[in-house]
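Following this message is one structure expressed as structure tokens.
Yeah, one chain of the complex is gone here, protein chain that is, but the others are all in their spots.
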Amino acid sequence: MTLLRMVNVKKHFRVRGSLFKTLKAVDGVNLEVYAGETLGLVGESGCGKSTLGRLAVRLVEPTSGKIIFDGVDVTKLKGDSLKSFRRKAQIVFQDPNSSLNPRMTVYEALLEPLSEHGMLPEDPEATLVEHLASVGLSKEHLHRYPHELSGGQKQRVALLRALLLNPSFIVLDEPTSSLDVSVQAQILNLLKDIQRERGISYLFISHDIGVVRYMSDRIAVMYLGKIAEVGSADAVFENPLHPYTRYLLASIPIPNPKLARSKRRELIQGEPPSPIDVPPGCRFHPRCPFATERCKREEPPLTSVERDHAVACWLHAK
Amino acid sequence: MSLNPLFKLSELALDGYVKVREKLSPGWLDKNRSKILEWKLTLYALTASKTGSSGILLVSITLFLAAFGPALAWEPYDVYPVLVNPELAGKCPYPPCIGGCRGMPAAGTDVFGRDVLSLVVRGFRISLVMSAVIVVASAALGVAIGLVSGYYGGAIDEALMRFTDIMLAFPGLVLAIAFSLTLRFSIRSLLLSNPALTGFFAALFALNPSDAPNIANILSLFLALILVWWPPYARVVRGSVLTVREQGFVEAAKALGLSTTRVLLKHILPNVMSPLLVMVTFDFATATLSSATLSFLGLGPQPPVPDLGLIISMAGEYFPERSWWVVVEAGAALLLMSLGWNLLGDALRDALDPRSRRSMEVRAKLKVGA
Partner (left out) sequence: MSGLEERQVLKARNVTVRFYTYAGVVHAVTDAYLDVYEGETVAIVGETGSGKSVFTRALTGLIEPPGKIESGSALFRRRNGDVVDLLKLSREDLRRVRGDEISYVFQDPSSALDPLYTAADHIVETILAHRGASKEEAFSEAIQLLRDVAIPNPELRAKNYPHELSGGQKQRVVIATAIANKPRLLIADEPTTNLDVTVQAQILDLLASLKGRYGMGMLLITHNLGVVAEVADRVYVMYGGRMVESADVFTIFESPAHPYTAMLLKSVPDPTRKIDKLESIPGTVPDLIDVGPGCLFAPRCPFAKDLCQRQTPPAIEVGDRHVVHCWLHAKR
């Protein structure tokens, strides 16, 4: 059952000081997130994954395209209906140091969304203490300021704040990238537990592909504003079809020295181009060793190649 | 741990307050432990330096005299001894003398025979109220405009900022003169027809309601000054808002569906408070001197109101040999006030800076509660 559907969503930014140039952060994305699953979104800098995450919760307005959530077109919602959408679709940001107001205690920060949405509990103190326990925190953290908490604790608070409104969908934008490895594992396990208990869907954005594999049921690979490949995690990892995906997976350092040294890695050439100067045709063609004439002229659509595995590449077009 | 007596005193007061609150509602201490710690930290930061301690001391004196000056003053301001006692006429202004010389005040008199020190003590109230009204009103106006301008950006920002630029270009002195000369009549009639209003302002300045015309003068000055005083606040607040609105927690607030009002008041405003507070404190000093200057020029209240600038102005024609003590005493009062605010502002700026706060926190080893 599809929970979120993004239809040909684009987000273009005008480049300052230039009439014609636009920064095409997201340039025509079709994506679906099913109920209760985790869709991992990977890509490198400039691919637009963060922007896509924000578009999904309408933190950023799309330049064109539609966002359909739970069957309802939420692209142009305003006022109360927008507010009620926000209850269902939440986001957790990368840096816990800046996503919490330094002048508000944990108590105040958690009470605020409840108060705004008319969901204040009878005994706020006791209820919040219970909630804190569900993310691994305790009563002593309730009346503290953010600077008195560690990075992992702050991120737990940010997560709880998103969960309080009872969302069915949460965008996780690099939620563990600023945390230590050992803390990261704790937070990832917590996220999984919560999903199991409440059936929440996640859009998990990360540049750490190992983490994405651990967390995701399905994976989408983004390149320069478009989805290059999407499918079940096993399919994409075991049988990557898009040349970019293959390079991406080949570049990940494997925490296994024997394996790491046995294979001869094919390294990609050059660096990701800027989303201001998007190459014509298939945007990956300048770096692709298999580029054909067609690739340079026409942009390949995202086509399904096998069950739950689609790729945007002329090599695999039927 | 600081051996600073000023800090110890204020800490004692704070601890006492905490005990009382805890008795009234048990559990209050646990809930507010972090907050109390922050207050203590601010107190510590303020009193840690000589600047801060001196500033607090001077400002405390200012506030005390402003509050209780009129009650403590031993002479009424609206009685002219030279009229009561004609033989004093040629002798006034009477110079100061130690050892009570033949019944004349030790601090000397002004041209009307009034004890200068008593006048100065009353003058604190007028100066403080004037600067407070100007600064608070301008800040409120400036903050409102700055918040809206900085948060919304775009066309609203452009329009508001250009308006601010225009207001900034107005020559304050000229405007003050113009307002003072034209508005005072309408304000005067407003006051005369509204005794409640007159009474309110009279109490505020510790003057007799019969001096309504003079109060009208002051009020027209206010209007003029506030109109040209608010633009710097709008600019500074807008600048701060531009930075704060990019912070993660503002984005998070939007994502949580919080209303714009709530975001502005609960998230943005508290985080622009620090530079604002420092600016307001320094501004008190500037406003004190500016209003004294305008009074000196004759645009403010007229005699017998004991305005410090006016007192200095009236001593002008006998200056220096026959009225130096008037200028010295009134001038010292102005100096004390503006210096106090400036020192406090300096200390506040350091105390509120997040980086120095955190390092001080460790050094202070503050404790809260039992």
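Note that the chains are named A and B in the order they appear, and that numbering of residues resets to 1 at the start of each chain.
Basically, a contact is a pair of C-beta atoms (placed from the backbone, for glycine too) under 8 Å apart; a residue touches a chain by one contact, two chains touch by 3 or more.
These numbers come from a predicted model, not from an experiment.
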item	value
Residue among A:Ala25, A:Leu248 or A:Ala310 touching the omitted chain	A:Leu248
Which of A:Arg86, A:Arg213 or A:His242 contacts the chain that the document leaves out	A:Arg213
Contact residue for the chain not shown (choose from A:Leu3, A:Val135, A:Leu203 or A:Ala233)	A:Ala233
Those residues of chain A which, in the complete complex, touch the missing chain	44-45, 150, 152, 180-186, 188-189, 207, 209-211, 213-214, 233-234, 237, 247-261, 265, 267-268, 270-272
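Quick note on the criterion: only the chains that are shown with their structure count from here on.
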item	value
Rounded Å distance, chain A centre to chain B centre (Cα mean)	51
Interfacial residue positions of chain A with respect to chain B in the complex	57, 59, 82-83, 86-87, 90-91, 93, 95, 97-105, 107, 112-113, 116-117, 125, 143-145, 147-148, 158, 161-162, 165
Of chain B, residues touching chain A in the complex	30-35, 38, 247-249, 251-259, 262, 266-267, 270-271, 354, 358
